[in-house]
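With one protein chain withheld, the remaining protein chains of the complex are depicted in position.
So, subunit A:
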């Protein structure tokens, strides 16, 4: 009975892993197939060809798209973290009137539908003259990366012991010194995690990227992949799409697996604690 039970349990575990991993696995084996092999359904790798990967870059612009994505996501994350560190110190460590309301507003901004600001942002982007440039995306991505980083860093800072801060206050440290000299050294792990999560968010964004760019050279990776299509649905270049998908997903998956524990902690920080 007991053996049966644990066999059933491991079967369930195997099923979960299979469902989670299979689509990615299938994308990888498809990306190595070309020509007619592409249209034979295989469960195991049968052919190995890097032609699709070569074609992705020969299509023109894909390398540029990757650079765009890296640049936009990095700048957005750095700006957000810069603004969030001081703000989250104030929100986590100083008691003032309206703090709860401010926190609620910040959470609300990170949750509200991006489409609700689309026309206003469109006008703004056109007015400033940054339409179809990386700056349009850096500006618009701040809408979700900034509240998110503030929120997670605030929950993190709230959990740091009060004693270290008290000691610094007694030594006559100003709030600015407390942040830079006392909290910053303790915050590196949290900054890396939050930054990584915000980076993934910016890397994956689609709506703003689709709306605020209009040429191949300015597109980010998700839009480039979304646009990789033939004239009709029968001409869709599946091999190339899968190769591009694998290319942009592998680095993210590796990052996520390396920082697994921290990411899980960061994801749950906003939701469960408190």
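By definition in this document, contacts are C-beta pairs under 8 Å (C-beta built on N, C-alpha and C of every residue); 3 or more make two chains touch, one makes a residue touch a chain; residues count from 1.
In the analysis below, contacts and distances are computed from a predicted model.
Hidden from the displayed complex is a chain whose UniProt protein name, among "PspC domain-containing protein", "Sugar ABC transporter permease", "NADH-quinone oxidoreductase subunit L" or "Nitrite/sulfite reductase", is "Sugar ABC transporter permease".
The chain not shown here is touched by just one of A:21, A:167 or A:184, and that residue is A:21. For the options A:56, A:84 or A:191, the residue in contact with the chain missing from this view is A:84. Residue in contact with the omitted chain (choice from A:34, A:49, A:74 or A:249): A:249.
If you put the missing chain back, the residues of subunit A touching it would be 9-10, 12-13, 16-17, 19-21, 23-24, 26-27, 30, 38-39, 41, 43, 83-84, 86-87, 89-91, 94, 96, 100, 102-104, 106-109, 111-124, 126-127, 139-140, 142-143, 146-147, 150, 154-155, 158, 169, 174-176, 179, 200, 203-204, 206-207, 210-211, 221-223, 225-226, 233, 238, 241-242, 245, 248-249, 252-253, 255-257, 260, 263-264, 267-268, 271-274.
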